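Have a look at this one before I ask anything.
Moving on to chain A:
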Amino acid sequence: MSITKMVAAALLRRGIVVAAALMMSALAPVGAQTIRIGMILTYSGPDAALGEQIDRAVNLFVKLHDSDLPPGVKVELIKRDDTGINPDLAKRLAQELVLRDQVQILTGGQWTPNAMAIAALTKEAKVPFVTMTAGGSAVTLQSPYVVRSGWTLWQTSYPLGEWAAKQGWKNAYTVVSDFAPGHDGEAAFTKSFTEGGGTIVGSVRIPLKTSDYLPYFQKVKDVNPDVVYVFNPGGPQATAFMKAFDDIGITKSKIKLIGPQDIVYDDELPNMGQSALGVVTLGEYSPAATRQANIDFVAAWTKAYGAESVPTFFAEAGWNGMHAIYDAIKAQNGKIDPDATMKFLHAWSDPNSPGGPIRIDQAGDIVQNLYLRRVEEKNGRLANIEFATIEQVGDPWKVFNKK
Partner candidate 1 sequence: MTTMPVSRNVSVTIRFGVIRSGLIRLLKLLPWLVIASLPLVLAGYEPLATQIFVMILFALSLDLLVGYAGIVTLGHAGLFGMGGYTAGILSVHGITDPLVTALCAMAVAAFTGLVFGVAMLRTKGLTLLMLTMASAALLYEIANKATGLTGGEDGLQGVAFSPLLGVFAFDFRGKTAFFYSLTVLFLVFSFVQVLINSPFGWSLRGIRENDARMAAIGCPIMRRRVIAYVIAAALAGLAGALQAQTTQFVALHSLGFELSGNILIMLILGGSGRLYGAFIGCPVFMLAQDQLAKQDPANWFLGLGVILIAFVMLAPGGILGIAARTVDAIKMRRRA
Partner candidate 2 sequence: METAALETRALNCSFEANHVITDVNFTLRPGERRALIGPNGAGKTTFVNLLTGRLRVSSGHVLLNGEDVTQLSEARRIRLGIGRTFQITSLFPKMTVRENVFLAVAECDGIAGNLFRSVFSHGRQLARVDELVHRVGLSDVADVPAQLLPYGRQRLLEIAVALALRPTILLLDEPAAGIPTAESHVILDIIATLPKEIAVLLIDHDMDLVFRFAQQISVLVRGSILVEGSPDDIAADSQVREVYLGDSKHGRPAAA
């Protein structure tokens, strides 16, 4: 074996040199003209519909704004499928995108676990990473090269807790999916609700791959709180939750259902049916909003994808993310330097996004308006109707943990 070890060592030393050389030669010509962007989303598996929303938004943005790029600069999107919550695969895909395809910017980052894994890599690879819909607060702490264009669960849950307390509700029960964003949401809501004088009378974390929710919710019904804080990753699961709440009779009882925007995912509202009526959620975007910027956005969307399709907050996050990336490219005139890019992104803002004024702060988190919405029937369709605005909220978690 000693022989092979020596051989290996020798090869290792030479190998690095050669590979480095290759890397240089490969990078040099690419950077000037074509900017390669690696996008890791969920294109298959039960949650592919969520990925599709982001994908469509990105494609739409590229279609409408490619012309804004500096002359001679082209953008090439390289898409990869992480098949769902699958951090190890996501990390490997990111690694391959950087090493094989030499992408200069990474984006996508649909799931918190996946985004965490990718972020850890970017720290070393020095590749800017715009995570779009990962709601875990910790993602941006993984590396200085990460910014988010979506939201954090603390953002969409902490103010909700305050609001709930103000409604005079005393007892709350928290029901969340058992992964990082769920834990964040649970913590955020619990903090603000108890600070507001309420008490948490019970909490349960439901595994992501669960078939039968009734037993969990029966417990909630038995405890009979004033309000239930719910979080799930949206998509089909949101419907499954709502159906179960209906089966168990909570939706018709006097127990209030509230949560972040995910639990009344706009695409799923038709499947949820009447059971979703009256559910109050907090989120940064609803396609039903009457802001001019949003009306234009929805119009462009339905023009591209048909009247049946509505852009959800996933789409909005994708749109904003791509917007930030394009601005960064423009600002550097197509010559992407990681650190310069991050410097730019950390100061990036859009006063007029579909969801209202937004900006990215030094921590890489997004500061934006949050809207309280209620599910109502609007010309024959269920929609999340905004009824109150909380101006310019950053990530509360970062605030509380600043030391």
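Following the convention adopted for this analysis, contacts are C-beta pairs under 8 Å (C-beta built on N, C-alpha and C of every residue); 3 or more make two chains touch, one makes a residue touch a chain; residues count from 1.
If you want to know what made the cut, all candidates are chains of the complex that A comes from, given by their letters.
A quick note: this is a predicted structure, and the numbers were derived from the prediction, not measured.
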item: Candidate touching chain A in this complex, from 1 or 2; value: 1
item: Touching residues on chain A, where the partner in the complex is candidate 1; value: 1, 3-5, 7-9, 11-12, 14-16, 18-19, 22-23, 43-44, 79-81, 83, 85-89, 91-92, 95-96, 98-100, 112-113, 116-117, 120-121, 124-125, 136, 138, 178-180, 207-208
